[in-house]
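Removed from the display is one protein chain of the complex; every other protein chain stays in position.
By letter and in written order, the chains are A and B; residue numbering begins at 1 in each of them.
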Amino acid sequence: MSIIFKKSVPGRRGVRLPKCDVPASTEIPEKYRRLSDAPLVELSEIDVVRHFTELSLKNYGVDTNFYPLGSCTMKYNPKVTEKLAGMEGFASLHPLLPQLRHGDLLTQGALAALYDLEHLLREICGMDAFTLQPMAGAHGELTAMMIFAAYHNKKGNKKSEVLIPDESHGTNPSSAAIAGYEVKPVPTNRETGALDLEALRQKIGEQTAALMLTNPNTLGIFNSDVDKITEIAHKYDAQVYYDGANLNAVLGKFRPGDADFDAVHVNLHKTFGTPHGGGGPGSGPVGVKKHLVDFLPISRIVKRDDATYALDYNYPDSIGYIAPFYGNFSVCLKAYIYILLLGAEGLIEVSENAVLNANYILHSLKKEYDVPYLRTCMHECVLSAKKQVENGVHALDIAKALIDRGFHPPTTYFPLIVKEALMIEPTETESKETLDAFISAMKDIAEKAASNPDELHKAPVTTPVSRLDETLAVKSMNLVFPLDVNE
Amino acid sequence: MIPSDRKYIDSHEWIKIEGDLAVIGITDYAQDSLGDITFVELPAVDTEVTKGGECCVIESVKAASDVYSPLSGVIAEVNSTLEAEPEKINASPYEEGWVFKLKNLDTAEVDSLMDSAAYEKFLETCE
Partner (left out) sequence: MSYIANTANEQKEMLKACGLSSIDALFEDIPERLKPKSFNIPHGKSELEVSATIEKMASRNYSHLTSFLGGGFYDHFIPAAIDALASRGEFYTAYTPYQPELSQGTLQSIYEYQTDICRLTGMEVSNASVYDGGTALYEACQMAINATGRNRIIIDGGVNPIYRKMIHTHTLNLSIELCEVAVTHGQGDREKIFEALNKDTAAMIVQNPNFFGVIDDHSDIVNKCHSMGILVIQSTYPVALALIKTPGEIGADIATGDGQSLGIPLSFGGPYLGFMATRKKLARKMPGRISGLTMDTQGREGFVLTLQAREQHIRREKATSNICTNQALCALRANIYLSLLGKEGLKETARLCLNKALYMKERLKAIPNIKVYEDLPVFNEFVIRLPMDAGELAGMMIDRGFAAGFPLGRYYPGMENYLLVAVTEKRTKHDIDLFAETLEDALCQ
């Protein structure tokens, strides 16, 4: 391990700055001055470039190879989006410019892109309005829950609970809790893999503020009864939320708005091809139906009669500010470019191929692996390592063995309701030969699980480090490189 | 293996009455399902707790578990050695790994708890 702080050489410089061209006599008054210099590294540019290139080689991305991480939609990210979003006209644009008097006229290009993207997302999801401000999927969930709370407060509804299926993402309950609601789980029907309607009828009531649904759900199953679910909820004026985590399965095939969902969030970094960046930045725009439009966060982008765009802050019922400005602008811009490139037919092809690829994997591996819900899946399939566990090989061992065979593992141990889950989302951009190579690696692992399980327990052996001790990490809490080692 | 000198509740805590105090910890089954315990957030002494209320958190690498107070009362003492050595709960859940002691008990509540035989039966229903 080569930590950058160990490479520091006193006196070395990585950046040359211009000479000070004004009188340079000022000092911060002593009372306000930093007592000792910030102990940052001292390196040349080539030292820094080599260091981070070395780090990049210890990483794995979609550009490296197949990345079937379920629920994360790791599709190929077109390079042109990066190039265009990085143009000076966007990258150097100060977010406070439009807040100057007539300032919106200084940023018409940026506002036009945001306005258009909002309208494209409306049509894709069948909603009446969108805000692009939420900065991640979880932030979108939170925004929607706050909008629901504002709606109920305005109507004088006394609501205290949010219903969430037990297979849902962990962010759902925590977002509902921050919006001030108590969380009640609803079980999944163990036969169909979809939300249990009977259980829903028992749990729902006047106290229910909202129901959060993912469709297709985290098992990769489309719930054909969603319109019945929204109908049941609306009887109690409970708002129904569509977690768009799995929207990649249904572009042009199903729109949450058509099934009477009240609010939806989409993950631009999943469905609309913006890079995941090692964990962020993302973007989680929220769409709502008419009755919720007044509660959307400010600012909102409007088009004036003269076809110019402006930011409007005059929404007295708005929940207020959830982001400092207009969301993760450059992520939104990349998603906008992506939609322009693909167009209607392209988006439909995305879902068709994403679903085809997932089913191809499911059918190719159903003999070797247990399939808890054997039926046509959507964009991802969930297998279980139940058969392999009989030989002491767990989902985790299979994941690690895939690493040695050149692949990023699928999501393991999620959804929580499937034991030893392996959740595989191939995405539409992967070719048949890539899928075939993955399938044969999975078959090889299944075979090894029977013949030589110990080999799988030792995996991975081809990576810079082998399995790491997570207990030691928590106990030793070494979260910062200590100062006294190099100084 | 389940000590018969104490009582149990279905969220896998044990209760041992010592004079007018109740000593509380988690069972062997509970420590085993959590895995390597890495942190215990102990309650503050003198805090009032109610039966069934969350009163502390035990964390392992992959899980976090709330400890529910099996009885109402006031925290009399906590096992502060767990702050530095939380793994004691794994090694000795019924003895050195006790978590806290309660005072001001309600005897009627104590009587309603499961005995070791009943808990053993209950464990059979757990996966």
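Convention: a residue touches a chain if its C-beta (ideal position, glycine included) is under 8 Å from a C-beta of that chain, and two chains touch if they have at least 3 such contacts.
Everything quoted here is computed from the prediction, not taken from an experiment.
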Missing chain: touched chains present in the view
A, B
Determine which one of A:Leu374, A:Ala450 or A:Leu472 touches the chain that has been left out.
A:Leu472
Based on the whole complex, identify which of A:Ala129, A:Leu142, A:Leu163 or A:Ala233 touches the chain you can't see.
A:Leu142
What chain B residues would touch the chain not displayed?
38-39, 41, 59-64, 66
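In this section, only the chains that are shown with their structure count from here on.
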I'd like to verify one number: the distance from the centre of chain A to the centre of chain B, where each centre is the average of its C-alpha atoms, in whole angstrom.
38
Sort out for me which residues of chain A touch chain B in the complex.
470-471, 474-475
Touch list for chain B against partner chain A, complex:
36, 38-39, 59-62
